[in-house]
Structure formats: structure tokens, C-alpha cells
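One chain of protein is taken out of this complex; the other chains stay put.
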Amino acid sequence: MSETKSAMGCALELKALRKSFGKTDIIRGVDLAVQAGERIAIIGPNGAGKSTLFNLISGRLAPSSGEVLLNGQRIDGKKPFEINRLGLSRSFQITNIFPKLSVFENLRCGVLWSLGYRYSFLRFLSKLDDANARTEELIHQVGLDKKRDVLAVNLTYAEQRALEIGVTIAGGANVILLDEPTAGMSKTETSHFIALIKQVTVGKTLLTVEHDMGVVFGLADKIAVVVYGEVIAFDTPAAVRANARVQEAYLGSSVADAQGQGH
Amino acid sequence: MTPSAVSYYRFAPLNLGRALVWTLFALLLILAPLLFRSSLALTMLSQMGYLVIICLSYNILFGQGGMLSFGHAVYTGMGAFIAIHAMNLATQGSLPVPLVLVPLVGGLGGMFFAVLLGFVTTKKSGTTFAMITLGIGELVASMALMFPGFFGGEGGVTTNRVYGTPFLGLTFGPQLQVYYLIAAYCFVCTALMFAFTGTPLGRILNAVRDNPERVEFIGYNTQRVRYFAFIIAGFFAGVGGGLSAINFEIVNASDSLSGARSGGFLLFTFLGGAGFFFGPIIGAVLLVFASVLLSEFTKAWLLYLGLVFLFMVMFAPGGVASLVMMNLRVVKYGLFKPFWALYAGLVATGALLVVGAAALVEMVYHIQLNSALGPEVAFAGLTLDTSSTGSWLGAAALALVGLGLLEWVRRRFARAWSAAQEQIEAENKRRAVA
Partner (left out) sequence: MEFFTISLLNGLSYGLLLFMLSSGLTLIFSMMGVLNFAHTSFYMLGAYFAYSISGLIGFWPALVVAPLLVFVLGAAFERYSLRRVHKFGHVPELLVTFGLSYLILEVVQLIWGRSVVPYGLPPALEGPLFTIYGTQFPKSRSFIMLIAVLMLVSVWLLLTRTRIGLVIQAALKHPEMVEALGHNVPRVFMLVFGGGAALAALAGVVGGNTYVTEPGMAASVGSIIFVVVVVGGLGSLAGAFLASLLIGVVQTFAVAMDQSFAGGLQALGLAVNSQTFGYELLSLKISQVAPILPYLFLVLILIFRPKGLLGTRED
């Protein structure tokens, strides 16, 4: 599907996005249009700029040029909290939670702003029924019911990753960015986690950076292949698998040629 | 399927324990002057009262927010100045503020300056924040010299706290009445600050401490969180300052706004324990003991303080509160019995070391400061002779023996402690699986 869709259905759009650090171009002009509800996997060799792309979208970095549009609204150059309030949330490759707060508290922090509690210091957390109810729901969704009061720093790695996802979706954002969510997990943990991700992102737009091809092919509607700061392919998994440029990038040109010639 | 809401909220057991603790706290505040009747005790209790407020307000920044401030005295000091001017205006009749509300005026003063200076201060975090607070502290302290009208020059500003009509028959002239005023504010402010820890802002502040970057990604403007916390801390700092103005009836710029005073708040809040709510309360008590009692006993008290602080940072960064809680945890698991003897051993051998080292320090201080008074210095009931090698050798020997024995006991303690911790971990695992 290579026609440009109207801006109405487009949850996230990147237009001619560029990022340089000094003289080094990391992102060299990326165009991407993600429809609402799509699940996109972003793959590519190491150093291709995948995490940088996420950082640009989520506001951690400001682009050198180009536009990022969320539901048709420009968000490039905005601060992370502004972008989050507009409905985009992300997780981190290196677990980024609140170590000295319990699992429950971690998740509750994630829901507070979206429920409108802002900087309130005149209400008690224990009395915020909607926040507490939503937090209970989240804890159940990520499967950490038994670890409710455990400090985040004392969880196992996989549990911390689950908490990470939980905090990411807590605010009810519609566009979710997951940066290598299954990094460092075993096979069983990974498949369990993918089921979790599928469950909690129902009806939402999802972008994940992934290296595990099994995950990618099982989860994604479309795959974007990023190589040297450019998107060289953005298509269904089957189409990407057959794409010559992608093969060349991953396997080297001679092999790609060989495959093309049917050897 | 979402489980029902009722099973989430834990009620009775926790609330009962909490109500008990607060009642005990209130009783302690009320009964303290009756238990310790000397005027020295009353002086100390009064100071502890408002220093508790100040140290707790400092911990809003430090322990709860991860903001290391070297300039908290600005807000306590400005609160004190505004309060004392309010009292003077009230005495003249221009501003009808009853004495019982003066601490609130101080609080508003502290808050005003926190609003003014806090925006710029909280623009940065971490180490830069610390340096900014240092710079702004110096700025305000230096400015004090430029405005003698407000700051009273070298003599400071004085007042009389007895003015206007008595409140419920109390003139607040006698120290006892002042103590109860302080104690009332102490209780209320402590309760308010504790309540703050359970509010959305309080919790997000903790999140900012733990991971300021992540907070931005869940929709919060980290700088604004810090700014609001700064203002709230400034308010309570001002209340504490106002109470100190009432207590001493004088406020002096070089004293109340000094970097030394800020450093003191930091030091003792840290010593008390920044990781627990009640830690700064311990810190405030220690502050008064050190500055009032210890300074009387020995000229070397700042040296001892510095050493204690240094060792605390290196070996017990959670402060006294964390030591208490760690031991309570061992008690809770019923494993404390062997530690009675071990702690006794640590105390005894530590005492030898401390006495020996202190004797040396006292003698050195005596030579430096009081040599005109002759070579003898009184030390813990004994008389040491700085001119005799016997005193020196004796003290040094005592210290060395103490050090050796302490190390021996410490190793045994460490072994027993890690064994206990292992047992606790094992027990935890067993309970988790069950």
C-alpha cells in the first residue's frame, strides 16, 4: 500500500525527518505514515538510527529538520511531557522506571496526569478512586498482582520490563512506542511478553523497535526497515521479506544477487 | 474481569497503628516540658520544635525530591525577618496580627521568596541545582548588608513578642507558653507535611527524585513539579523561621541567612535520615543537642560533627533513621538476640576509641585555644596535662587499643549481620511462594 492516505486516518506521520549531531547525519530524511490502529515493527541493523527515531518522535531529541505529526498536529520540537499529553507514550530499551516506588505506585504515577490530577497537593492518593481502580486494572493486565507492594528495584528483569510496559500504557495514550521491549528475555519470556503486548495495545497504534524476527512477524501489520538513517522499505512482512534492498542490507549484496538469480 | 474495588483499600490495621503513632507524638510534645523541667531543657525543647519543622521542610526537597539545597537558610531567614517585622508592626499597631498567627506570616514570607527565587533555582537539577542554591544563598546573605533598614545591620532586628491582647489568657512572655505555641505548630506542620507525601504532587515528586527523565514521559513537567515542591518547602521553612523569631525575639542576617546555617540543616537532616519521613525529626533533635550541649562540652564539636557526618555518608548514608529501621526489621523477624551482645561490644570498644581520640583532640584544641590557661585541661572528670607525654601516650594508647578491639568486634558483627540478612531473604522467599 504505497498511496498516501489522508491525514485524517494518520495517527503518526514523519515528513522529511532529519537529525544530525555535529557533522554526522544520523537520520537522513525519513518519511513514514502510520495509520491509526496499525502495528508497525521497526527493524534494521545496529546503529541504523532506530532509537534515535523514537527519541525524535517522543521529544527526547529535537529534529534538525522535518516534521513529526501526531493525529495531524505537529509535535516536533515539543517537550516530552507535551507530546505525552497529546496521546503518545513510549517505553525504553533500558528499563526506566521508578526504582524506589512500589509496583503499585509506579503504575499509579503513570495514570495521574491523564486523570486530571496534575500537581494537586490537596487530595489524598488513597482517596482517588478512579486512579486506584485504573491502577488495579493495569497491575492485573501486566500480571504483577502478586508484586503489588514490591519496590521496583527488587523485581526480576522480566517483571521490570512488564512494569515498564505498564507505566507506558498507564496514561491511556493511543500511540505507543516500545523500544526493544523483549530485549534480554528468554524465548518463553518473550512469547509471554508478546501476548501481553498484544493484549494491552488492542485498538491502539503501536510502533516497536525489534530485533527478534519471530516477534516481528508475529506482531506486526507492517514493517519499516531502517538502514543508515533512512527507511528503505515500509510494507507488509511478506513483502519486506522479499524486498531485494532489505536482503542486501541484511545479508550483503552478493547473497541478495544470488537469491535473486534463484541459486 | 476487573476485581471489585472493595478489596483494594486496606483499612483498619494500618490506620490504627498510624493513629497511635500520632497520638504518641502529640502526647510527647505536650508532656515533654513536664518530664524535663529545667530551663535548659525548655530552651532545647523549644528549639527542637521549630527545627523539626525546618528539617522536615528541607527533606521535602532533599529526601523526597532528590534536590540537594545548600541555601535553605534563605527561606527560614527571610521568613524570620518578615515575621519579626510583622511583630514590630503589630506592636506599633499598624498591622493587627496576633502573635499566634505570626508564624503563618513567616510562612508566607518564606513562600514569597521561594516563588521569587525558586523559578530560577529549579531550572536545573542535580549538582547544578546544588550550586545554584549556594550562589543564591550567598546572594541573599550579601544583599542583607546592603539594606540595613530591613535587615537591621550588624545588630539585627529585635522585637517584643508580648503585645496586643493575650490569646486565651496567654501573653507568650514566659518560655513555657512559647514552647506550647511552637509545639502546636510543630504538630500541625508535621501532620501537613506528612499528608503531603500522600498527595499526587508528593508522589510525583518522589518519581522525579527516582527518575526525572521518565516523569516527563508520563505527562509531567519535571521542572514545574520541583518548583511547586520548592514553594511548599519554602512555606514551611518560613513557618519555622517565624517561630525562631518569636523564640529569640531577635533575627540577625549574618546568622540566620548564612551558608553555615544552611549547611547545618543539610548535615543534620542527612544525619537523621533523609529516606524516612521521621528521619529529619531525629536530625532536628540531634541538631539541638549538638549546638546547645555538645558545644558546651568541647570546643572541638565542629570537628566531631564533621567526622561523624563523613563516616555517616561513607557507612550509613541512610542516616540514623535507616539504622533504626534496619534493626527493627531484624527484630521483626525475631533474629535480634545475638545482636544485643554485639552492639554492647561495639559500644564498649567504640567508647574506648572515642575517649582516647577525643582526649587527643581536646588536648590539641587546648594548646591552640586556651594555652594561656595553663597546660591542664579537664576531660570527662579527669585532668589531662598537655605538657606531659604520659597524657599523650595514654590517650593514644587508649585510642589504638579501642580501634583494634572495635575492628575485632566489627568483623564479628558484620558476619552475624549478613547471616541475619540471608535468613531474612530466605524467609521472604518462603513467604512469597506460600
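Going by the order they are written in, the chains are A and B; count residues from 1 in each one.
Throughout what follows, a residue touches a chain if its C-beta (ideal position, glycine included) is under 8 Å from a C-beta of that chain, and two chains touch if they have at least 3 such contacts.
All of these numbers come straight from a predicted model, not from anything done at the bench.
Here the chain not displayed is in touch, across the complete complex, with B.
Remark: the omitted chain is touched by one listed residue; of B:K123, B:R411 or B:K429 this is B:K123. Taking the complete complex into account, B:L303 is the one of B:V115, B:L303 or B:L342 that touches the chain left out. Only one residue from B:M44, B:A83, B:I136 or B:V239 touches the chain missing from this view: B:I136.
For chain B, the residues in touch with the chain missing from this view are 66, 68, 120-121, 123-128, 130-132, 134-139, 142-143, 145-147, 149, 259, 263, 266-267, 270, 300, 302-303, 305-307, 309-310, 313-314, 317, 364-365, 368.
Quick note on the criterion: only the chains that are shown with their structure count from here on.
Centre-to-centre spacing of chain A and chain B amounts to 44 Å, using the average Cα coordinate of each chain. Every residue of chain A that touches chain B in the complex is listed here, in rising order: 58-59, 79-81, 84-85, 89-90, 92, 96-101, 105, 108-110, 112-114, 117-126, 128-129, 132-133, 136-137, 140, 146, 167, 170-171. On chain B, the positions that touch chain A within their shared complex are 2-3, 5, 8-9, 195-196, 198-204, 206-207, 209-211, 213-222, 224-225, 228, 232, 432.
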